[in-house]
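All protein chains of the complex are present and in place, except for one that has been dropped.
Labels run A, B and C following the written order; every chain starts at residue 1.
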Amino acid sequence: MKGDIILRVIAKLLVPFMLLFALYVQFHGDYGPGGGFQAGVIAATAIVFYVLVFGLEAGRRLLPDWLAEKALAAGVLLYAGVGVAGLLLGGNYLDYFVLDADPVHGQHRGIFWVEAGVMLTVTGVMLKLFYMFADRGRDGEGE
Amino acid sequence: MTPAYLSYWLTIFLMVAGLYILIARGNLLKKLIGLAVFQTSVYLLYIAPGKLIGGTAPIVAEGFTRYSNPLPHVLILTAIVVGVATLALGLAITVRIREAYGTVEEDEILERDRADAE
Amino acid sequence: MAATVVAMVLQRNLLGVVVLFAIYSFLMATVLAGLDAVDVAMTEAAVGAGVSTVLLLGALHLTGSWEAKPLHRPALPLVLAAAVGAVLVYGSFGLPAFSDPQAPIHTHVAPRYLNEASKETGVPNVVTAVLASYRGYDTLGETVVVFTAGAGVIALLRRRRKGRR
Partner (left out) sequence: MLEHLLALQVVLPLMAAPLIVLVRNRHFAWLATTAVSYACLVMAIALASRVFESGPLSYALGNWPPPWGIEYRLDALSAFVLVLVSLTASFVAPYAQRSIADEVAPERQYLMYAMYCLCLAGLLGMTVTGDAFNLFVFLEIASLSTYVLIALGRRRKALVAAYQYMLLGTVGATFYVIGVGLLYLMTGTLNLADMAKRLQEVDELRPVLAALAFITVGIGLKLALFPLHQWLPNAYAYAPSMATAFIAATATKVSVYVLLRFYFSVFDPVPVFARLPTGEVLIGLSVAAMVTASLVAVFEQDVKRLFAYSSVAQIGYITLGIGLENQAALTGSITHLLNHGVTKGAIFVLLGGVVLRAAAPGLTVGDLSGLARRMPLTAFGLVIAGLSLIGVPGTAGFVSKWYLILGAIDRGLWWVVAVILAASLIAVAYVWRVVEIAYLRPPPAGASRSEAPLGMLSAALAMAALCVYFGFDTSFSVGGAADAAALLLGRSP
């Protein structure tokens, strides 16, 4: 499959659009269906697709293992951090009202960062899962 | 009465089938799939009653006044995520079992454990 | 959908079962979209039919794809599963009818979300508003669940470094 030139060209063309679509789903989540979780899955799928066409090593160059691992932890910290920020600004935990002078705007801001945290974690986990299973597979063949 | 309860009964049928696969099959992977079907059927239990005929998706827009209930959607989004997390973990454990035992059939694993004990 | 599940019970080639599971997930997503749960449908399509299938195929590749004979006597599981179904059918008779606007779930908590959410949070997609704000703590929990699964799989499947064991 790696040798198929048509596939490679199409993949090269498609992957950026898939990532773009993920971002669209992420930011359009306020107005239409979508949100951090779905966007994370789509983004991870885009990279999985890339890996399927170009091989594991190429995928790793695009988004290395350690980065995925950091991402999955950082996402949770970001989300929980938004909560702590609310606490520091004098509100309750996960209180978005206090994030901005205008409470509605504060809500908006809170939701934005929270969704970003979700996306980060989900992308990280999905990719990491894929890498882990793919790695095991190669081990199995080597034995 | 029948159409009113049809959605519940479909849900229940799926649940029972999933549970059956889960209990009756000896293959660890197939058990996990049964588990996934079982969990998926719960989605319908929550979502179906939230629908209002003539309603629309809960995205506030001009010209609509009747929306389906958004709360179950939120809950089920969470449940789906939990489901896939469980599935991933289950598969990882299954892969390790396969490496440690060389099989994913329940009875063969138990046999090998018994052989260990003797 | 029911038919695919029945086929799943009968099919012993696990590859077939996985494919059936993907079809089942897609059907489920369609039904969910029909029930106005667009966000859920989108997630189910991406997760059930996408991620789960990829993971299952990955695991299948590692474990082999034929199921041995169904071994247990089928009677006991069937009775157990049927008993669960019976309790549910019994319970279902008291539930509000399908699409009854007077049902408690439509009259109690949800109206505030529908009427106020876009004003209170500035987000017209009520599902997003409830998910990220009203019940934001649940979503934090959900993110942690994903994180737990991810970290757990790393813990279980990380390859041993060379030179150990």
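Heads up, the rule we're going with is that a residue touches a chain if its C-beta (ideal position, glycine included) is under 8 Å from a C-beta of that chain, and two chains touch if they have at least 3 such contacts.
Here the structure is a predicted model, which means the values were calculated and not measured.
For the omitted chain, the shown partners it touches in the full complex are A, B, C.
For chain B, the list of residues touching the undisplayed chain reads 15, 19, 22, 28, 31, 35, 38-39, 42, 45-46, 49, 71-72, 75, 78-79, 82, 85-86, 89-90, 93-94, 96-97, 100-101, 109, 113, 116. Not every partner is drawn; the one left out touches chain A at residues 69-70, 72-77, 80-81, 83-84, 86-87, 91-97.
For chain C, the residues in touch with the chain missing from this view are 87-88, 90-96, 103-110, 112-113, 133-138, 140-142, 144-145, 147-149, 151-152, 154-156, 158, 160-161, 164-165.
What we mean here is this: only the chains that are shown with their structure count from here on.
Taken as a contact graph, with one node per protein chain and an edge wherever two chains touch, the assembly is complete, since every chain touches every other chain.
If each chain is reduced to the centroid of its CA atoms, chain A and chain C end up 20 Å from each other. Rounded to a whole number, the gap between the C-alpha centres of chain B and chain C is 5 angstrom. Averaged C-alpha coordinates give centres for chain A and chain B that are 24 Å from one another.
Counting partner chains per residue, chain B shows two or more touched chains at residues 57, 59, 77, 81, 88, 91-92, 95. Looking at chain A, one finds that residues 31-33, 37, 129, 132-133, 136 touch two or more other chains. For chain C in complex with chain A, the residues that touch the partner chain are 38-39, 41-43, 46-47, 50-51, 54-55, 58-59, 61-62, 119-125, 127-129, 131-133, 136-137, 139-140, 142-144, 146-147, 149-151, 153-154, 157-159.
Across the complex, chain B is touched by residues 31-33, 37, 129, 132-133, 136 of chain A. Only residues 1-2, 5-6, 8-9, 14, 17-18, 21, 24-25, 28, 31-32, 35-40, 43-44, 47-48, 51-52, 55-56, 58-60, 62-64, 67-68, 70-72, 74, 76-78, 80-82, 84-85, 88-89, 92-93, 95-101, 103, 105-106, 109-110, 113-114, 117-118, 124-127, 130-131, 135, 138-139, 141-142, 145-146, 148-150, 152-153, 156-157 of chain C touch chain B when the two sit together in their complex.
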